[in-house]
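Just one protein chain is left out here, and the rest sit where they should.
Right after this comes subunit A.
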Amino acid sequence: MGTATLEKNDSAGPVDSAENSATHLITVVLRIRRFNPEVAEESSWQDFTLKIDAKERVLDALHQIKWEQDGTLTFRRSCAHGICGSDAMRINGRNRLACKTLLKDINPEKPITVEPIKGLAVLKDLVVDMEPFFQAYRDVMPFLVTSGNEPTRERLQSAADRERFDDTTKCILCAACTSSCPVFWNDGQYFGPAAIVGAHRFIFDSRDEAGEQRLEILNDRDGVWRCRTTFNCTDACPRGIEVTKAIQEVKRALITRRF
């Protein structure tokens, strides 16, 4: 692109900023998996062609389609900055957050496929029913459980104790990990990586007292033992959490508790 601008300067003199901004727009094809239960039983692919800056994100492209081409395109997004975890979707066959994926990083020369995350029922277009996912999360009791009187000040903890579960505090519940897990795809009964990460965050918290209970819950037939360590979850996590490692740590805790 640098050379293109240089050539233009050589031939036609200085370029004004408006023309300059127009030249770096590229043509991108977004191939989106559409589903509308009121129109058709089956979902189908639809291509959208748009001109957009390659440094924009997939979410910006989706917005441009929704605002300028087809207002019926349905997807979740809230903060649009990788914190709320609303816009996890399957982009070019990989689970990612649309708001953290730049078009230039996923080869915009070919059509970019955008699908809803797998393993959860699609409600419309890219929106899935997250209830089974949240149910599994609720099942591991993702809240502080203590006994006795509340301390008058905060519950103190050493830096090392805090570090123990630091990685799993980063989860934003976007479901990218759980919906990338082939065991979860089968019958959806497996707790899933996200729920285990949520449990890990409290099991290894020195202030919490219900670690035993959570371990017992994850000792279930559909608990941690269904993990096949395929590392799909670790690859998919947009927050870089070492999800498989967390699951293995829960397994180890179960084993060492027993023996």
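Quick note on the criterion: a contact is a pair of C-beta atoms (placed from the backbone, for glycine too) under 8 Å apart; a residue touches a chain by one contact, two chains touch by 3 or more; residues count from 1.
Note that contacts and distances are computed from a predicted model.
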Protein name as given in UniProt for the chain not displayed, "sn-glycerol-3-phosphate-binding periplasmic protein UgpB", "Succinate dehydrogenase hydrophobic membrane anchor subunit", "Transmembrane protein" or "Branched-chain amino acid ABC transporter permease": "Succinate dehydrogenase hydrophobic membrane anchor subunit"
Options A:27, A:69 or A:135, residue touching the unrepresented chain: A:135
Positions on subunit A contacted by the hidden chain, ascending: 135, 138-139, 141, 143, 182-183, 186-187, 189, 216-217, 219-223, 225-226, 228, 251, 254-255, 258
